[in-house]
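Apart from one protein chain that is not included, each protein chain of the complex appears where it belongs.
Right after this comes chain A.
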Amino acid sequence: MDNDYFSIDAILAENQKIQCTFKVDVPEVGHLGGGNDRDIKAPAKLPIPIWLAYIILLSEWADLTIPAPFGPRVRNALKAEPRSVRLSTLVGAGGLWYGFGKMIMDILDDEQANIMSDVLTKAFRGRLTEVIDQAQHFATLGASGVAGPAVDAAQSFREGLDGTERELFALAQESSKRTKRWYESHDRARQGTRR
């Protein structure tokens, strides 16, 4: 999530393209857009990988369009009910929606970045409780798993977790499993004789 050079998460989150609108003609780099044109002409819209976009945006060759995973449609859906948005489908399997958002946020100017930060933070907090609830629920279940139609909404929520939330889910599940195991263990007699 941080922009550290060595952070694997940051590299994975960078695996996205963003739409840029070119303001100037750039000669000899038409292949960037995947087309056959030799040059990029002024109002061209091209999806550019993030690592390349930084320098293009900084040199003011192009304007950034906020990518669809953070567009108004998703924002409204998040505002309505953060838990019903499937973040993973927005950024592809194993995608890091928050990481990607953080990167976009760093590119944007202050005012927009603050709005973006609000959207991300609210979404995260809105979904957090549900993540933990489900993680704890799954920690109490055996390997048998769950069945029944009542779990549909929960399952769709789980499938929609983004990479960061998955990590949290695993952490919460592991620790509550461990605590539960301790509460239920009865190896006292053995310990006592060993000491």
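Miscellaneous remarks
Methods note: a residue touches a chain if its C-beta (ideal position, glycine included) is under 8 Å from a C-beta of that chain, and two chains touch if they have at least 3 such contacts; residues count from 1.
Quick note on the criterion: contacts and distances are computed from a predicted model.
The unshown chain of the complex is recorded in UniProt as "DNA replication complex GINS protein PSF2", chosen from "Actin-related protein 10", "DNA repair protein rhp7 treble clef domain-containing protein", "Prefoldin subunit 6" or "DNA replication complex GINS protein PSF2".
The residue touching the chain not shown here, chosen from A:T21, A:S59, A:N76 or A:N114, is A:N114.
Listed for chain A, the residues touching the missing chain in the whole complex are 1-2, 98, 101-102, 105, 113-114, 117, 120-121, 124-125, 128-129, 132-133, 135, 164, 167-168, 171-172, 174-176, 178-179, 181-183, 186, 188-189, 191-193, 195.
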